[in-house]
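A short write-up of the structure that comes next.
What you see is the complex with one protein chain gone and the rest in place.
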Amino acid sequence: MVSSPQSINTIKTFNDPIYGFITITDPLIFKLIEHPYFQRLRRITQLGLTNLVYGGANHSRFQHALGAMNLMHSAISVLRDKGIEVTPEEEQASKIAILLHDVGHGPFSHALENTIVQGVHHESISLMVFVKLNREFEGQLEMALDIYDGSHPKHFLHQLVSSQLDVDRLDYLKRDSFFTGVTEGVIGSERIIKMLTVVNGNLAVEAKGIYSLEKFLVARRLMYWQVYLHKTVLSAEYMLMNILIRAKEVFNEELSKACSPWLAAMLQQQEPTSDGDPAWLEQFMRLDDYDILYAIKIWQHAEDAVLAELCTRLIERQLLKTRVSDDPFSAEQLKEWREKYAQEQGVSKDMARYLIFTKAVKNKAYSAESENINILYKDGALKDISDAGNIFRFASLEAQETKHFLYYPNGISF
Amino acid sequence: MVSSPQSINTIKTFNDPIYGFITITDPLIFKLIEHPYFQRLRRITQLGLTNLVYGGANHSRFQHALGAMNLMHSAISVLRDKGIEVTPEEEQASKIAILLHDVGHGPFSHALENTIVQGVHHESISLMVFVKLNREFEGQLEMALDIYDGSHPKHFLHQLVSSQLDVDRLDYLKRDSFFTGVTEGVIGSERIIKMLTVVNGNLAVEAKGIYSLEKFLVARRLMYWQVYLHKTVLSAEYMLMNILIRAKEVFNEELSKACSPWLAAMLQQQEPTSDGDPAWLEQFMRLDDYDILYAIKIWQHAEDAVLAELCTRLIERQLLKTRVSDDPFSAEQLKEWREKYAQEQGVSKDMARYLIFTKAVKNKAYSAESENINILYKDGALKDISDAGNIFRFASLEAQETKHFLYYPNGISF
Amino acid sequence: MVSSPQSINTIKTFNDPIYGFITITDPLIFKLIEHPYFQRLRRITQLGLTNLVYGGANHSRFQHALGAMNLMHSAISVLRDKGIEVTPEEEQASKIAILLHDVGHGPFSHALENTIVQGVHHESISLMVFVKLNREFEGQLEMALDIYDGSHPKHFLHQLVSSQLDVDRLDYLKRDSFFTGVTEGVIGSERIIKMLTVVNGNLAVEAKGIYSLEKFLVARRLMYWQVYLHKTVLSAEYMLMNILIRAKEVFNEELSKACSPWLAAMLQQQEPTSDGDPAWLEQFMRLDDYDILYAIKIWQHAEDAVLAELCTRLIERQLLKTRVSDDPFSAEQLKEWREKYAQEQGVSKDMARYLIFTKAVKNKAYSAESENINILYKDGALKDISDAGNIFRFASLEAQETKHFLYYPNGISF
Partner (left out) sequence: MVSSPQSINTIKTFNDPIYGFITITDPLIFKLIEHPYFQRLRRITQLGLTNLVYGGANHSRFQHALGAMNLMHSAISVLRDKGIEVTPEEEQASKIAILLHDVGHGPFSHALENTIVQGVHHESISLMVFVKLNREFEGQLEMALDIYDGSHPKHFLHQLVSSQLDVDRLDYLKRDSFFTGVTEGVIGSERIIKMLTVVNGNLAVEAKGIYSLEKFLVARRLMYWQVYLHKTVLSAEYMLMNILIRAKEVFNEELSKACSPWLAAMLQQQEPTSDGDPAWLEQFMRLDDYDILYAIKIWQHAEDAVLAELCTRLIERQLLKTRVSDDPFSAEQLKEWREKYAQEQGVSKDMARYLIFTKAVKNKAYSAESENINILYKDGALKDISDAGNIFRFASLEAQETKHFLYYPNGISF
């Protein structure tokens, strides 16, 4: 009856401020976590530059991936308790699928994808990495890949990984609320998971969970406007984009000194990346927050005045101011402002162009079209949540809400 | 520089699991808290029989009143920081108004008001008690009374006490979520309070708080259907109402032995109470949870079979089952079920009538008509939240949602 | 693949503000929870009159018993993961043992056991009830009984139910901290449970858990002095004891009118109860907080001035003041104070005796003698925590700390 030291050693426990302990007993999963590709996620913050507004939001994608896997564990337990069969292999594969769902995320993904990582989206990078790891692990990730890309016959497992009610969202909304301190974004992940069931192979939610779902959709909407699309967060993000665009525009020997070889390569790349280029992938997987922010720190002293200005502003948190409008700003107006600014401040047109700009920001809280949320009634009826007779104007939830932002430096007089 | 013992003693600190410490420095307020009328609230649970479903929900109205006063303190600080004048006298009066807003609540208010407390609503009782206390405190509650009944010129102070966004709701939603464990009901009271402002003497919310308000309205709706109007909670509450109705119906010497004099008086009262009857008020203010539940415990052994059955069921938590429907149940159907049950079980018609019944339950999440919620935009515009272009179908939020419940004992075959 | 309604129905979920959801899948356990003896615990507050000081502390023994069972579930999972065998029968029995460990608790146990419940301790009542339930459930609780009384061969299961590190304490310390708002009493139940193991059939804690244990012992000590033995909490408790003693002393027809038959019987009982008297047990199990507090409410108007005074003071929360001393107060001094008070206030000697009294309060944080806490080192060595070379003076932890309290009414001049 003495506890065996071996058995203890096969259990790996991760501390998590949200779930307390996350325990891993599966050696394959533990090996994946130890892989440098997964360890890299420790150096990629979940919310990029959001910590310039919400100072607590320094959490990493590493911790989010573990958390989502933890919720997958709960979800599978709940479904099994309700008589839904999930084999041990499927459980392992589902956990791997969610663990690796973000493995292809680069640093500051949104900013990079619109600037220097051209022609390839983080989700397809994740898939490339997934395939590569499957080779490395000699096919052990085959079923996980099937679940990830939706080809596994039990579609609900894919929906747990990727749908409008997947464990990815259930973790990140909770986690982002926790670390930003925006307590209103807290969702009842545990309660929603308790309400999950499967109907005709598809994920559904028991009818009594409808108020939790309403709350989930509202919390998500709140997190979008209050955090993810917060005007000052976006100000920082757009400034980062402009830095990368400008760096690419004026790239030279001097700037390259502040770049890791892989970042330099990306800044010099002229053609969009063709899907699946292994050399490109190799380089991309070395990139993390440290490459980007290190370069920006050094470029504060760049010869190019525009780049130096943008970098100094970002590092010293002199972010661009924002004006918000329901209607677009006109191109003429923008041109006028820029000219006035260039003249008044005695700066170049380029400088004005990089410091004064407009953006249209869109948010869509729910879409009934793809991987929608189904409600199961006690009489066996199944309805999309947008038909379930509740308080939302789903027309407007589905309609994109668009806000227009004007960014400009302090001191400008309009 | 030595701390003076006297100054320490004038501060009274209450521990509260939600706000940590609630500190009182005003002697008048402290005397009101010490008054037997206010201490009585310790023996009245905030949520009545809800603890039969949410076992943690044993919190008292006493703690809620302190909590709401604590939020009043925060709200006034926030408004002052924004340049809204609130004098020390108004601060004291506002705190007293919210402290006493529930002082006239009886035990199991909803159940009592529809059965043995006839012709008088808990809010008018609170007013009567308020007036009585004002006399006792020699007019020191005058301004508090004005704020309470809306006659004080600074209308926003009344709105903090009683409106669709008052500190009463901001406390009880948070508190009820905390103690029930329905974490999704948690609202960002602190954030909403930060967003409060005053426009033309009326309370308003800064536009950037609109997502918090959406969340507040949804959380409130969720708490209604998930807690306050939970079918099993209502089952217990309706059983309690039936107990009181039956006890009144068959009241006699035997039953009176289990009653405090004041409860006995109420069960014997034939006429509706005329507003402001001081003798009646005197008796009412002696009533608390212990009178009611003690009687029910004893009545488990009453000679009247119907009363004994109802009481035993409530004490042993053999609650009536529920069937929910969007449409009303027909009177014929109900009659048929009752007859069948009486026949099959060999019980009286009365028994069937008290065990099988229907109820229509209504909920209205928001009303634009009275003390509505106004949003203040940066350009100075003011809109009702239902016009503020957000995601809710306010038509349906304002429309009463009605659900129909059929209650029946276990073992019945329909 | 459609979820079967039956399978859903066999799962019963309890909401708990501390653990979120507590799920029951075992029908026998569910039947025990539904039993009137267990439902009675809903009407017995865990901390008696503590809510007069910590207003949030209205939680019931019902919720605590469920919580402790929930921790038993976790503890057994942890032990199994470490290779310790616990059969399904043993799991069920251990859960039942902890579920029922408090079933014999009466209302305000400490007060009652020292006054009207003579000659029998709540633990032996629990055992009597346990045996009675075992008969009612036709022997299905046999193994649970063995675990409860320590006769089951796997002694560690008994230790989980009852030892210096049992799940009872791990739940109540956490729960009492939560509801009182004394956040410093919060213990890392989850972390301690993770560190549990079994050596030679006895419960032990892995050496790396030693800091958590230190914290646990200090938190427990803090909860004792700050909550359980708080001078004002004790003031209320001693007043309750005096009420019961006085009521017994002067018991008559008038007082009996406020008593349930079972409370009246106890107040009239002259002989100590002999263990195992079934009629006595039957009555005892009808008693709850409502019998006691109802009587006290009515006795505010008793003819006996002493009883009326004590009851009014308790109901209106005019508690006796306290003076604390390291040394005992002398009998002469006490006599003198009482005489002076009787004279000055023109009250009877009895009144003075009931309002002015002293108490010695003892606390012992740890005992190495019975069911002690063992630490397992990596090299296999096992040490009692008091020998494990840590920061505590265990001599003083084991020594009883004694404080002396003098209680007296406001207005007395010493």
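Note that the chains are named A, B and C in the order they appear, and that numbering of residues resets to 1 at the start of each chain.
One rule holds in what follows: a contact is a pair of C-beta atoms (placed from the backbone, for glycine too) under 8 Å apart; a residue touches a chain by one contact, two chains touch by 3 or more.
What you see is a predicted model; the values in this text were computed from it and never measured.
K.L.:
With the missing chain put back, one of A:Phe62, A:Trp337 or A:Phe357 would touch it. Which one?
P.N.:
Within the whole complex, the residue contacting the unshown chain is A:Phe62.
K.L.:
Given that one chain is not shown, which residue among A:Glu190, A:Asp291 or A:Glu401 touches it?
P.N.:
With A:Glu190, A:Asp291 or A:Glu401 as choices, the missing chain is touched by A:Asp291.
K.L.:
Among C:Glu142, C:Glu184 or C:Glu339, which residue is in touch with the absent chain?
P.N.:
C:Glu184
K.L.:
Consider the whole complex, including the chain that is not shown, and state which of C:Ala144, C:Ala219 or C:Leu334 touches that chain.
P.N.:
C:Ala219
K.L.:
Out of A:Ile98, A:Leu145 or A:Val182, point to the residue that touches the absent chain in the complete complex.
P.N.:
Here the residue in touch with the unshown chain is A:Val182.
K.L.:
Since one chain has been left out of the picture, which residues of subunit B touch it in the full complex?
P.N.:
1-4, 7-8, 11, 13, 20-21, 25, 79, 81-85, 154, 190-191, 194, 197-201
K.L.:
Would you write out the residues of subunit C that touch the absent chain, in ascending order?
P.N.:
Here the touching residues of subunit C are 182-184, 186-188, 191, 211-212, 214-215, 218-219, 221-222, 225-226, 365, 391-393, 396-397.
K.L.:
To test your reading of the contact rule: which positions on subunit A touch the chain that is missing from view?
P.N.:
Its contact residues with the unshown chain are 14-18, 20, 34, 36, 39, 42-43, 45, 51-56, 58-60, 62-63, 66, 178-183, 257, 260, 286, 288, 290-291, 293-294, 297-298, 315-317.
As a working rule, only the chains that are shown with their structure count from here on.
K.L.:
Can you give the whole-Å distance between the Cα centres of subunit A and subunit C?
P.N.:
49
K.L.:
Just give me the whole-number Å value for how far the CA centre of subunit A lies from that of subunit B.
P.N.:
Distance between chain centres, rounded to whole Å: 42 Å.
K.L.:
Counting only Cα atoms for the centres, state how far subunit B is from subunit C in Å.
P.N.:
Whole-Å distance between the two chain centres: 31.
K.L.:
Residues of subunit B that contact two or more other chains, please.
P.N.:
As it turns out, subunit B has residues touching two or more other chains at 182-183.
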